[in-house]
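With one protein chain withheld, the remaining protein chains of the complex are depicted in position.
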Amino acid sequence: MKRSTWLLAVAIIVSLSFGVGAAKPIELTYWTHTDDNRTEIENRYIAEFTKMYPNVRVKRVVNEASKMGDIVLTAFSANNAPDLFNLPIEQEYGYMKNYRVAPVDCKAIGVKNYDELKSQYIKGTFDAVTMGGKIYGLPLEITNWCIYINKKVFRDAGLDPEKDYPKTWEDMADISDKIAIRNGDILVRRGFDFRYPYYLVSFLPMVEQLGGKLLSDDGKTAIVNDKAWLQVLEYMREWGPHGRNLGSPTYAAPRKIWNKDNNDIAMCLSGFYQQGRLQNDNPAFFESKEWMVVPFPVFKNAVNDVACSFYGHYLMVNAQAPKEKQEMAWKLADYMLSHSMEYLVKVNLIQPRKELLTSKTFKNLPYTEVFMADMNRAHPVFLHENGYQFERFIKEAVEGVMLSKVPPKEALNTLRNRIQEVLDNE
Amino acid sequence: MQQHKGFSMEQKKARWGWIFVAPTLAFFLVFSFYPIGNAIYMSFFKKNLLSLKPPEFVGWGNYKYLFSSDMFWQSVANTAIFTVGTFIPLVVLSLVLAAFIMSRTKLQKFLQMALYSPAALSSVVAALIWLLIFDPRGLANQALNFINGTSGVNYHWLSNANMLRLSTIILYFWKYIGYFTIVFIAGIGGIPDYLHEAALIDGANRWQDFWHITFPLLKPTTLLVSVMVMIQCLKTFSTQYLFTTSGAPTRPIDVITLSIYNTAIKDHNIGRASAMSVLLFLVMLVLTWLQFRISRTEEVTYM
Partner (left out) sequence: MNYAKGKAPIGERLADIFIWLFLILACVFVVTPLLFMVTASFMPAIDIMKLPYPWFSDHIHWQNYWNGLKGPDGSFIFVRNILNSLVVALSVTATTVLLSSMSGYGLAKFQFKGRNLVFMLIMATMMIPFETIMIPLYMVVTKMGLHDSYAGLILPFLTNAFGVFLMRQFLITFPDEVLDAARIDGASEPRIFANIVLPNSGPAIATLAILTFRSQWDNLLWPLLVVQSDEMKTIPLYITKFMAETHSDEGIMMAVATMASLPMFILFFTMSNYFISTEGLHSTVKG
């Protein structure tokens, strides 16, 4: 055969195989938690993405947040994991430590290296997902909680919300007592109540305000500064049904009923997204501006000004998925996340990109300065491979003290022993 | 002539016996025996569900840990409390109700249907309803306050440890009382009339008739019911799972099944969870064997 013909043939074959390779269909599975607003915009992004990459199909599956941990875990344990998923960072930590998720593919998302990626976000964004110098997730949202106040309920109790809002935890108890309406023992209206199952995010900082810690700095000893712990446990005991009867884990969660403006709760601890939900659930209340947001209180004798910890959801990619899927998954994640403004405006999720946080739109949204100020006072939620267990132990300690009349000293000792046992077993 | 012309009648029948049983047996092999074997095997290893590392052999390590762990013994205690607390009222009251219903001449069917109706609900629905009833503002408090003539007393159905246990028992009891009443009614109905008539002729009144004729002849039924109830109680999961994921404290109702689930799924410790499962399985095996042993010595025949 003539040489040129031969070369032409090779060129055709090679380009054909490239074409064929490029046309191989890739199906990505993306698992995430329920959020109607986010579902709407992400479905749109996915449609646009698949137009850009016609050989890619995306299956987006939602489950409700509290079950996601179980579902994703079971899937991974059976080597049947989704390609792309998100979980709260406390739950994602284990996946990272066990190398089940892949480091961010800089090339796929169009950055030179991790430093360039970090420079697009505010400082500290990637601390929780960095291991061995590599970054393992892209932030879907970073959340911290502040106190939402229903001004009407305050006034109904004879208080002026602008002046009398709680600045210390002692204030919080007194104000809640003033606002509380009871039918015998049964609370019909509460002032404030805690966000009970989330002890690492909201309870631990209270201990840290008084100088306490969950683990010693070397991570080997459980519980530092008993006095701090005892003060907070005693505070919770006072809060509960056997103390001043201001609230308890078995009443309805405040953030779920606060939106209804039903005169049954004055304050709740929640994130920026609460406003978005409020706008949907109760537009009249939202528009009336009869509500406000104030910072996380501190104890009168606090030694550290620590606000509620912030946590986040990061999009992560399954490390056991085939390379092409991983690459596409990162591309999809990056594409979705490039719409930070829409996430902010439509879903009320904050992605800590510098350009977003310095934008006028962001600054003009109600109370963003309160949330940002609190985020500056806070640190990322406590992360540890056994974090889930520790949170369970803390839950039992607080509940024992509040509901079962366990003396704080005894509860603290039990807590210490259990955590220590887990640490020693590692 | 008739040397080996096919199999003999018995052999043929035996073969058919196997054929009828084979599909079920195959099913159990794959979906019951293999998993339990796997669980027993896993109980001797230490493995983190998320880790890609191979499981680490620890021999009796998991078992030793469990026997010295007070959290494990707490869940054993919780399971025992729940089982005994449910089992006794359930068996006794379903027998009593069955006897009462059978002694009526009207409305037998209506009563049975009414009592059985909660069993038609799924446990998720039942938990949903009772969570609202046990809420501090719910019907449970209202009812007790009404009966006691008090107002606003909160009985802490979901927050006090012992009340919480009582709440799970009440739910379970409510759900299954009708079912077991019907089983007892069937048992009572199986007692031939002529025995009752003979007693009548002998001058027995209703109470004596029940106590000396019906009750003793109900032994096999009572045994059947006891076995079923006990196994059900030991396997309880949904009620405790749904309560604890809706805000109730875990410690008082952390029964073994819930503990197994949490150890595997939340703590990722599959080896320890398997060890717990094996122990639970053994307990149930022993209990059931004991009960069947007792039943063998109490064979009942009517004349």
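Letters A and B mark the chains as written, and numbering starts fresh at 1 in each.
One rule holds for everything that comes next: a residue touches a chain if its C-beta (ideal position, glycine included) is under 8 Å from a C-beta of that chain, and two chains touch if they have at least 3 such contacts.
Here the structure is a predicted model, which is why all the values come from computation and not from measurement.
Enquirer: Where does the absent chain make contact, in terms of the chains shown?
Expert: Spelled out, the missing chain touches these shown chains: A, B.
Enquirer: Looking at the whole complex, which of B:L52, B:A198 or B:L285 touches the chain that is not displayed?
Expert: B:L285
Enquirer: Among B:L52, B:V125 or B:A198, choose the residue that contacts the chain missing from this document, as touch is defined above.
Expert: Going through B:L52, B:V125 or B:A198 one by one, B:V125 is the residue touching the chain not shown.
Enquirer: From the list B:L50, B:A161 or B:I182, which touches the chain that is not on show?
Expert: Touching the chain that is not displayed is residue B:I182.
Enquirer: Which chain B residues would touch the chain omitted from the figure, given the whole complex?
Expert: Residues in contact with the chain left out: 10, 13-21, 23-25, 27-28, 30-36, 38-39, 42, 49, 96-97, 100-101, 103-104, 109, 111-125, 128-130, 132-133, 135, 137-139, 142, 174, 177-178, 182-183, 185-190, 200, 205-207, 220-221, 224, 231, 234-235, 237-238, 241-242, 245-246, 256-257, 260-261, 264, 270, 273-274, 277-278, 280-281, 284-285, 288.
Enquirer: With the missing chain put back, which residues of chain A would touch it? List them for me.
Expert: Its contact residues with the unshown chain are 31, 34, 36, 39, 59, 61-67, 70-71, 74-75, 77-80, 183, 186, 188, 252, 255-256, 260, 262, 277, 281.
Everything that follows uses one rule, which is that only the chains that are shown with their structure count from here on.
Enquirer: Would you tell me which residues of chain B are touching chain A in their complex?
Expert: So the residues of chain B in touch with chain A come to 48-52, 71, 135-137, 141, 145, 150-154, 156, 158-161, 245, 247-252, 262, 265-268, 270.
Enquirer: Going by the contact rule set out above, which residues of chain A touch chain B in the complex?
Expert: 66, 69-70, 73-74, 76-77, 94-95, 98-100, 182-188, 196-197, 241, 248-253, 386, 388-389, 392, 395-396, 399-400, 402-404, 418
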